[in-house]
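Left out: one protein chain. Kept in place: all the others.
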Amino acid sequence: MIPTEAYLILSLALFTIGVVGVLTRRNVIIVLMSIELILNAVNINLVAFSRHFGSVDGQVFAIFIITDAAAEAAIGLGIILAFFRNRETVLADEMDMLKW
Amino acid sequence: MILNQILFYFFALLAIGSAILMVTRRNIVHSAVFLISTLLATAGIFLQLQAEFLFVVQIILYVGGIMVLFVFVIMLVNLDVALRQIQFNRQKYVAAVLAVVLTAQVFFALWVVRGDPNLTKSADKMPVRNTEAIGDAIFQHYMLPFEIASVLLLVAMIGAVVMAKRRV
Partner (left out) sequence: MGHLIPSSIAPYVLPVVYAVVIVAVLPLLAGYIVLLERKVMADMQARLGPMRVGPHGLLQPIADAVKLLLKEDIIPANADKLMFWMAPLVSVTMALLAYAALPIGPAFQIADLNVGLLFILGISSLGIYGIVLGGWASNSHYSLLGALRSAAQLVSYETAAGLGLVSALLLAGSLSMKEIVQAQYDQGTWFIFSVPVGFFIYMVGSIAETNRAPFDLPEAESELVAGYMTEYSGFRWSLYFLAEYANMIIVAGIATTLFLGGWLRPFARWHDHFPGTSLEFFDVIPSLVFLAAAAYCFYLAPKQPVQIQKIVMAAFGAACLLLAGAMAAALFASPAVMAGIHGAFWFMAKVVAYLYGFLWFRFTFPRYRFDQLMRLGWRFLIPLALVNVIDVGIAIILRQELGWSPFWAMLLMTLVTLGVAMWLASEGAKPATTLQPADTEI
């Protein structure tokens, strides 16, 4: 049986990689994908603890997080599409004017 | 037992390796493919934790729905010039510091509880019929979050349609 700590360390690794991705990439789509990675790391954490305590509450919460991630990805990508149509760029550094 | 460990290390290494490749690729489509591979490895981890319903939900929703959306949008905004631009901004050092801080936090938490049997004893006993147990939990205890999640999805649907609609 794999100890719960192993899953926590895996979740930490994915979370850290996601945070580094959000902070260092210029391309907004990759930032969104790194956010999805962070949410997945949290899911692994929740399901590991669900097994730790022997109840399904962690898995139910993980299902809600997946639902939330779907909603957020849809709206985020809609915003990116709308922005791309107007400014022809998807780089976060170039999205710097509040009004033109 | 040994198969359990082999599977865990296989999926864990696949997840971490794909994640690292995802945040470092220049080509966005390659990044998307590596994220798909990370999500599939995560689904494998769920299956290994005896969460079979979450395993199929992850595959159907995340990999089969959300990532298809990502791939569509990537193909619609794909710029050839993007391959020759600078990929990383100038926050590398802040990110490194933050990564070290997060890692230190978790390792500290694990070190503090390492001797306490009350906190580290794992039940390792899940309800046998996983889907039925999740169904019971959602529709009895967590009914309100379920309804709120459905309203959230409705809002997201309307928002996405309005945002992506072409104004003629």
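Order as written gives the chain letters A and B; numbering starts at 1 within each chain.
Rule of thumb we're sticking to: contacts are C-beta pairs under 8 Å (C-beta built on N, C-alpha and C of every residue); 3 or more make two chains touch, one makes a residue touch a chain.
Everything numeric here is computed off the predicted structure, so don't read it as measured data.
I'd like to know which visible chains would be in contact with the absent chain if the whole complex were considered.
Checking the complete complex, the chain left out touches B.
Just name the one of B:I59, B:V77, B:V106 or B:A160 that touches the chain not displayed here.
Of all options in B:I59, B:V77, B:V106 or B:A160, contact with the hidden chain holds for B:I59.
Just one of B:V29, B:A123, B:M143 or B:M157 touches the chain that is missing; which is it?
Of all options in B:V29, B:A123, B:M143 or B:M157, contact with the hidden chain holds for B:V29.
With the missing chain put back, which residues of chain B would touch it? List them for me.
27, 29-30, 33, 36, 52-53, 55-57, 59-60, 63-65, 68, 71-72, 75-76, 129-131, 165-166, 168
FYI, only the chains that are shown with their structure count from here on.
Could you put a whole-Å number on the gap between the CA centroids of chain A and chain B?
Once rounded, the distance between the two centres reads 6 Å.
Under the touch definition given earlier, write down the residues of chain A that touch chain B in their complex.
Touch residues, chain A against chain B: 1-10, 12-21, 23-27, 29-30, 32-34, 36-37, 40, 43-44, 47-48, 50-54, 56-57, 59-60, 62-64, 66-75, 77-82, 84-85, 88, 90-93.
Going by the contact rule set out above, which residues of chain B touch chain A in the complex?
Contact set of chain B toward chain A: 1, 4-5, 8, 12, 15-16, 19-20, 22-23, 28, 31-32, 35, 38-39, 42, 45-46, 48-51, 53-54, 57-58, 61-62, 65-66, 69-70, 73-74, 76-77, 79, 82, 85-89, 91-92, 94-96, 98-99, 102-103, 106, 110, 120, 122-127, 130, 133-134, 137-138, 141-142, 145-146, 149, 152-153, 155-157, 159-164, 166.
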